[in-house]
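Left out: one protein chain. Kept in place: all the others.
Read from first to last, the chains carry the letters A and B; within each, the first residue is number 1.
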Amino acid sequence: MATDLFTHTVQHTLDVVGIFVFAISGALAAVRRNYDVFGMAVLAEVTALGGGLFRDLVIGAVPPAAFTDFGYFSTPLVATALVFFLHPEVERINVAVNVFDAAGLGLFCVTGTVKAHTYGLGLTPSVALGLATAAGGGVLRDLLANEVPSLLRWDRDLYAVPALVGATTVALLIRFDALDGVSAGLAALVAFVLRLLALRFHWRAPRAWHRRSAAAEGE
Amino acid sequence: MATDLFTHTVQHTLDVVGIFVFAISGALAAVRRNYDVFGMAVLAEVTALGGGLFRDLVIGAVPPAAFTDFGYFSTPLVATALVFFLHPEVERINVAVNVFDAAGLGLFCVTGTVKAHTYGLGLTPSVALGLATAAGGGVLRDLLANEVPSLLRWDRDLYAVPALVGATTVALLIRFDALDGVSAGLAALVAFVLRLLALRFHWRAPRAWHRRSAAAEGE
Partner (left out) sequence: MATDLFTHTVQHTLDVVGIFVFAISGALAAVRRNYDVFGMAVLAEVTALGGGLFRDLVIGAVPPAAFTDFGYFSTPLVATALVFFLHPEVERINVAVNVFDAAGLGLFCVTGTVKAHTYGLGLTPSVALGLATAAGGGVLRDLLANEVPSLLRWDRDLYAVPALVGATTVALLIRFDALDGVSAGLAALVAFVLRLLALRFHWRAPRAWHRRSAAAEGE
């Protein structure tokens, strides 16, 4: 089913684009932390491929695509070289990076959910793995940078929710037998737009009730 | 063998109880760190299912039970909702949480050891995986909270030792062909009681010799 969704070339191109933009975000995080070129390459690889690697280990798709597809593996190295030589310029187009990152998020939550379901998992765990595919690389990036994963912080714009909405949409499409290239693309688009709106309007997720009232008192 | 230990219903119920109490501890850790509701759900899932997930990946039981059993997966979400709305009340029953957590520790070190051995591992690595099942989720929780795992800190009451005693007891029972529902339950009970005693009397593990004498001089 997954292979019928898009033509292989389209799918592969979209994957490589998603990997590239995630890798840029990883390499930039390494520069901000003052890592050397090796740290940049490691963070680029981990950010771009970590989520899919986790998904593949869980569903038993070994060796994972990250290690069998040369394009997947080498793309983060290209991103690293780009950031290494041009990082002030890349920083300046931070808005563009955020837009590409949102596109990667939308794409990966869809392909991750589809791949997990193709390997026989139920719809709910497939949604969880779609979310893990989209957001897992960023969590690993933050762990390696010795920071609290921005996914978990309340003072960051919504990141998991758009991916969750996209993955859930895919699960519903599978459930009602309506998944095809167009509807999958629309699900990715929904996640993409939601993430852009969250960035634009600083949407945030609620914290536990008590915390919020305590914060309100503090204001 | 594992399936004969307890009836499936009893086993499943005990697992869900263990998952629930570990999830409560994860969600509370997220509230203390001021994470949003998503961070709470992620930490609840990771704390409750992370140890078993690691074990299943190592023994090749893919997809892991965490992703195939809807009850396992959804229980941490229930725990998250509970903590989200009621966390001051949950904090107040911290003693109760510690008791439930000790029960989860006892149960998971037994079931983890049995499952690893069922998948063909030797007794020593099965004990190691029993320990990993019981304590691994807490380590992942602490990593995601950007803290030194409390498992490793000398100033925390014994946590690994009770699990290790329980897992070793199970290994000895397997070795002498004496493992059944009753003896497995007793092994879990031993780990449970040891953990409660460690909490009550603040038992701690020794540090390296030199450190201890240096600390003694400092007093």
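Assume a residue touches a chain if its C-beta (ideal position, glycine included) is under 8 Å from a C-beta of that chain, and two chains touch if they have at least 3 such contacts.
Note that the coordinates shown come from a computational prediction; the quantities given were computed from them, not determined experimentally.
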Residue, one of A:97, A:143, A:172 or A:186, that touches the chain absent here: A:143
Residue among B:59, B:105 or B:173 that touches the chain left out of view: B:59
Footprint left on chain A by the chain that the document does not show: 30-31, 33-40, 42-43, 53, 57, 62-64, 67-68, 70, 73-74, 83-85, 87-88, 143-146
Sites on chain B contacted by the missing partner chain, in the whole complex: 57-60, 119-122, 124-125, 128-129, 139, 143, 146-149, 151-154, 160-161, 204-211
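In this section, only the chains that are shown with their structure count from here on.
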Cα-centroid distance, chain A relative to chain B, in whole angstrom: 30
